[in-house]
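Following: one structure in structure tokens, then a few remarks.
Heads up, one of the protein chains got dropped from this complex, but the rest are sitting where they should.
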Amino acid sequence: MKQRLNLSVLMRSKVTWAVVAEVLILIVCLIVRPDFFSISYQPSTGMLYGNLIDIVNRSSEITIIAMGMTLVIALGGTDLSVGALVAVAGAIALKFLRWDVTVYNTPGDYTVYPFFLVLVVPLLVCIVMGLFNGFLIARWDMQPIIATLILMVCGRGIAQILTNGKQFTTGYSPFRVIGQGSFLFLPMPIIITAVVVILVSLFVRKTAFGTFVESVGINRKASRLSGINAQLIIFIVFALTGFLSGISGLIYSSRIMSNDSNNAGLNFEMDAILAVVIGGTSMTGGKFSLLGTVLGSIIIRTIVTLVYYFGIASEATMAFKAVIIAVVIVLQSEPVRNYFSKRAASRAKLANGGVK
Amino acid sequence: MPDNNILEMRQIEIQFPGVKALDKVDFSLRAGEIHSLLGENGAGKSTLIKCLTGVHHKDGGTIILNGREIQPQSPQNAIELGISTVYQEVNLCPNLTVAENIFVGRQPMKFGQIDWRTINSRARELMRRFHLDIDVSRPLSYYSTAVQQMVSIARAVDIQAKILILDEPTSSLDDNEVKLLFQVMRDLRAEGMGIIFITHFLDQVYAVSDRLTILRNGHLVGTYNIEDISKVELVTQMVGKDMDTIFNLKRVDVDKDAPYVLTASHIGIPGQVEDISINLRKGELMGFAGLLGSGRTETAEMLFGATKTANGEIELNGKKTEIRKPYDALMHGMAFCPEDRKVDGIIGDLSIRENIALAVQARRGFMHPLSRKEQNDLADKYIKALGIATPDAEKKIGELSGGNQQKVILARWMATDPNVLILDEPTRGIDIGAKAEIQRLMLEMCEKGVSVIFISSELDEIIRCSNRIVVMRDREKVAETDGANCTQEKILAIIAEGAQGAGGTKS
Amino acid sequence: DGYKVAFSQIGQESDWRTANTDSIKAAIEGHEGWELIYDDAQQKQENQIKALRNFITQGVDVILFTGVVSTGWEEVLKEVNDEDIPLLLIDRLPDCIDQIDYVAAFGGDFVEEGRRQVAWAGEYLKAQGRGDEKVNVVIMEGTTGASAQVGRTEGNLAAIKEYPNMTVVGQQSGNFTRAEGQALMESWLKSIDKIDVLIAQNDDMALGAIDAIKAAGKVPGKDIIIVGCDSVKAAFDAIVAGEMNATIECTPLYGPFVVETIEKLIAGETLSKTVIHPEEGVYDMDGGIDLGTVVSVKAADVIDQRQY
Partner (left out) sequence: MMSDNRNSSGRSLISSILNPKFIMVYATVGIFLVIYLFGVVAYGSKGFTTLRTFTNLFVDNAYYGISAVGMTMVLITGGIDLSVGAVASLTGMFIAYGTAVLGLNPWVCIAFSLVVGVGLGLLMGWVIHYLNVPPFITTLTGMFLARGVCALISRESIEIKNETIDALASWKLYFMYLKDGEWTRIRPSAFVNFNVILFLVVLAVGIYLLQRTRFGRNIYAIGGNEQSAKLMGLPVGRTKVLVYGFNGLCSVLAGIAYALYVKSGWNLSLQGAELDVITCAVIGGTLLTGGEGYMIGTLFGVLLKSMIPALITFNGNLLSWWGKIATGLLLLLFICIQKIVVSSTERRNSKSKKAAKNKA
């Protein structure tokens, strides 16, 4: 009886449906192309090699941002500026690496400014931009979607103007490590992501921060009256999201060893929001699930990888993605979940009756 | 039973996840009667009428309207069937004008266009019927809760239905407004309308209704003619205990030399509340009396730092203290249960446990989390101590009834071990049993040496509990009297006198 | 008032485009008595139309124009004609070129570039003595619908027919960006058993793919022959480093041509309406591959003269 009831509780959980979706997608792959799952060791690079590794590796940028986005959405907002911040981080990093670029120089294995500046300045700038969002939202009570729209519109412009519209390339090997290096047989982005996910989860769940975020997201005024510093919470969440966007931007630009202010982080905000929602966090704020978000991000990347892998014409990518997301979202919708959980419950009753 | 029932609900059942809200409830309404529906918080009153108006769908039973069985699907459907409702929470659109709120969805049309002129003039007339001469073309949010409440009643009345339902319409109205409403209700009754009236004020029940139905825990207790049931009997039926055990409360004695814990001198915000001075002794219960909108809530909010104080200063335990935000107040051992618990109190989607632990956690800061065990202990302790009715501490607070929500919020603050506890209308919208319970808890706190500020619109409960009573009027403190030998008449006199005084000097 | 030259540029989507802008800007701003009115449309056709209309309002003396897409310019270009403003078409030429008046047209030949890409690979294989070996080719396309993608794909596919030993085993879009080129190559390396030749429709995607190939434990330039397009500096570096095989030039340096044309225009000369293609080379590791229309040049020899 207990187990049966749990089934109906499971059916009600959105995360369950995300898992179901991912597993179904992978099962279809398994049937069509079993070799999709092969993982081998690549001695020349010292990394594991395979599609599954790629999926996780390439989902890193979104996963990292989506960690912050989860908290933003738990606060009842959305952050549209993350994609632009990715571009800004890349632009600044490359600017510091290639301050010498006047015309078009050969990318050599050197950096103009010390490497730590290359890493720290972009992250600081992203944190400041996150704080700017936080300021508008916490102090001026702006709606997050509008407040962050400002930087979404401006951010890419700032990135372009910082680099004077140019694309710099670099060959500096320590920088390459971030996006293309390896550690423990795994690509570095996976490691970075794992560290970020673990640290954020610890921060959120081992302290009371997560509860405060949920509390503020559900009822900001009541939280304030209970003594929670709601503004501080909002500031921290947006600054964190800015910081994570910065990390994501560094990974992105290190993968291509260049800044690409036009394309870096393009539509990342949409993907990150989708990842969070597919992961089971409600857009109205409140309870959130970081693990669900990781899963959501992986589902999105799985779709893209499948499109590449099966050589599906690029024309169809969008439509394919739309259909899968639509199915996941409809499955997760409240009425559908209720329907399934009721059925599970009634079936449990039936089964019990049958036994008697 | 005479056969002029316009409405009959038989064996109504409604099941919510985890609660059977209504269990085989019968209810009937005659044309031309005012029928009160009574019961504790969570008894299922609102659920019963929401079932009638199609907000909730019944799981069993039949509804017969004018001899025909109906299946209301939506509030829209109910209005078409001739059932007009004022729901418990104000249900209007703050962004629309007063006139529009009254007519939206049924605007008079002219040449395929909305006839704004008629709407505005008819709305103005309608509001005059309620003795309100207001600009009906202003957005609703422009006006106070009481006016909004009247607008929502006006809308329901104007729909000219056969059945009018009023779910706690009087909770934010003052005496005159209540009288006016009763007059309107009686007029409508005379026109043959059937009215269902829900309230927690027993006096009002006796003042206006013809029959009453009592629900308890989703069950029907019975339907009575008003003459056939005494107040004492009624309470016993509602709560299941008798009145004496409920109101066996005694004022706590305070040491006349007890030190002042809280002294506020000349605090105020220009244009809102001005020049309020109070001093509160240790273990004292100070009542705030006054009419609606007299500035009590704002004073309480100022003391707690919920709104910024512009003038004056506050001393805590003899030390001058700056309280700029609720966090500061919390750190200085103050606690505050806000007036509107749905909006300012509960964190709806969090569990009871999390809600109780919230203020303690806020005081410790998020970097020093309470362990799960500490939280469970806190929750269990207060669920037991306050008698919060819940299967377990993990239930969402939003799913509790109003009285139990109020107790959880009280628990949240009791857990912080406060020196000063400010309670703003803790008993509003709460049934008699829970009300008494909360008053008892309040007095217990005083006994333990906590100083309490108690704001209420019901004079009798203020008089019953307070050591000292502060009377407020027009955003000013007009008097302070001793609680022990004070009467309702005396306070009312002070308020009225203040009115003349203020009128004389100010205008 | 000076002579007003208006330039409606597509955007700043790549190094190539930046070099193109810089070249034209420098040439016009450097010319005495000329004033440049520059507009960058951020890859949006509507922005370009607006800019053109705006130029008319400002009463400019000549308009330089390159369109983000090939279609849909008729209406606004006719307006330009109506106002008798000389129109100079450069780079990506509009489809409606026959229906409008222009003083001169100057632009790369995308189809030829596409042809050269495949032809280079084919000839190179022959030179290596692998002329009869069955090779698998993947074509990494640019942003779908962009005229460079359309033209180069046409050229690629036409040329493939000339080399029966080549089979196309993959053809998808990498959107002209490094990041997507990289991700696409990564997937191809897993889904396709054997890839011998990568035709990337611009250098950026090729450069992205190089990293993916390295990560797969293969040697770019050896295990997989990589042919890019555009000839940006970074591609030269990769070729010199032996990680890329060839790049087909598509020169962005339009400045001199533009200046010359405008000077002729001011002088009142009548210009020919035939589309002029710039002289473009092919650069590879060793040079000397004959593609019929052009012979490849060793990249290392000319790398120092490259301006972009």
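Note that the chains are named A, B and C in the order they appear, and that numbering of residues resets to 1 at the start of each chain.
Everything that follows uses one rule, which is that a contact is a pair of C-beta atoms (placed from the backbone, for glycine too) under 8 Å apart; a residue touches a chain by one contact, two chains touch by 3 or more.
Keep in mind that this is a model prediction, so the values were computed, not measured.
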Listed by label, the shown chains touching the absent chain are A, B, C
Sole residue of C:Asp15, C:Asp40, C:Glu180 or C:Asp284 that reaches the chain not shown, by the stated touch rule: C:Asp40
Considering the complete complex, of B:His57, B:His131 or B:His368, the missing chain is touched by B:His131
Residue, one of B:His57, B:Arg117, B:Lys179 or B:His368, that touches the chain absent here: B:Arg117
Among A:Val120, A:Leu184, A:Ile198 or A:Ala322, choose the residue that contacts the chain missing from this document, as touch is defined above. A:Ala322
Residues of subunit B in contact with the chain that isn't shown? 55, 74-76, 78-80, 85, 87, 90-97, 100, 104-105, 107, 109, 112-114, 116-117, 120-121, 131-135, 137-139, 141-144, 146-147, 155, 177, 271-272, 293, 474-475
Contact residues on subunit C toward the hidden chain run 6, 11-12, 35-42, 44-47, 49-51, 53-59, 69-72, 74-75, 78, 82-83, 95-96, 143-145, 150
Name, in rising order, the residues on subunit A that touch the hidden chain in the full complex. 78, 80, 136, 140-143, 145-147, 149-154, 156-158, 160-161, 164-165, 270, 273-274, 277, 282-284, 314-323, 325-326, 329-330, 333-336
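Following the convention adopted for this analysis, only the chains that are shown with their structure count from here on.
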Classify the inter-chain contact topology: is it line, ring, star, complete, or other? line
Centroid spacing, where centroids are CA-atom means, of subunit B and subunit C in whole angstrom: 73
Subunit A to subunit B, mean C-alpha position gap in Å, rounds to 44
Taking the mean of the C-alpha atoms as each chain's centre, how many Å separate subunit A from subunit C? 34
Subunit A touches at least 2 other chains through residues none
Can you tell me which positions in subunit B touch subunit A when the two form their complex? 304, 306, 325-327, 329-331, 336, 338, 343-350, 354, 358-359, 361-364, 366-370, 412
Could you list, by residue number, the parts of subunit A that touch subunit B in their complex? 206-209, 211-212, 214-215, 218-219, 221-229, 286-287
Given the complex with subunit A, which residues does subunit C contribute to the contact? 11-15, 18-19, 21, 40, 43, 141, 144, 170-173, 175, 177-180, 182-184, 186-188, 190-191, 207-208, 211, 214-217, 232-234, 237, 306-308
